[in-house]
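Note that this complex is displayed minus one protein chain, with the remaining chains in position.
Entry: subunit A
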């Protein structure tokens, strides 16, 4: 509880959360306005249900993608100096000389940030999904909603762990750049793979994308979310509708085993961070 309260004070008093909320509200408002305009365009026109649903999927995927990117930037800028920054500016000197094992400090900081991050991600997730559901009448089953919500908040938790691990070994700015590039590469490789797969599988691109997925599973989780949202709905979509979504198509949907891998991934990343922090000299 103390770590959560402490992280909350930091995020609010440094005005990170207020600023993020205002800008997020702007993003969500624009998104909702877009959804509303599309929904009104459908009215009074003879449209196929399939076309309606297809547009809803693209909009929803775009909304989820951009909200994930906003959350990713929030994580990067908030936590790129979580360890190294606090060492560099002397905050850690008084903290680590207390009778507390370093791994507890590390995991405490992770838990504190994670709590507020999940809260923010939850707000963003429902702010995207609700307009799509109510204005575009996109069908959502409660179980699907729960599964996709968990997957949606999972990626930020992974990115947070990676960012804190990087912060244990790299200076603040270097870590920010490294994590942003890793996240960007992960997303780009996923999009590139989808585009290449549309014209026939490219082994080299697929292999490269797979390696990046192992390093940073952000894009895979987004693919899985899209897949989960469509799976089992028995939507009246043309056979090629989803595949024609270009970079947002759901080729190579990550398996349950891959989702399981991300759990192991998180545990390993956190363990590595704790180990690295324990061994680190605070000069």
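Following the convention adopted for this analysis, contacts are C-beta pairs under 8 Å (C-beta built on N, C-alpha and C of every residue); 3 or more make two chains touch, one makes a residue touch a chain; residues count from 1.
In this section, contacts and distances are computed from a predicted model.
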Note to self: Please identify the absent chain by the protein name in its UniProt record; candidates are "NADH-quinone oxidoreductase subunit J", "4Fe-4S dicluster domain-containing protein", "ABC-2 type transport system ATP-binding protein" or "Na(+) H(+) antiporter subunit C".
What the structure shows: "ABC-2 type transport system ATP-binding protein"
Margin query: Considering the complete complex, identify which of A:18, A:101, A:139 or A:260 is in touch with the unshown chain.
Written below: A:101
Next item on the list: Name, in rising order, the residues on subunit A that touch the hidden chain in the full complex.
Entry: 1-2, 5-6, 9-10, 13-14, 89-101, 105, 279, 281-283
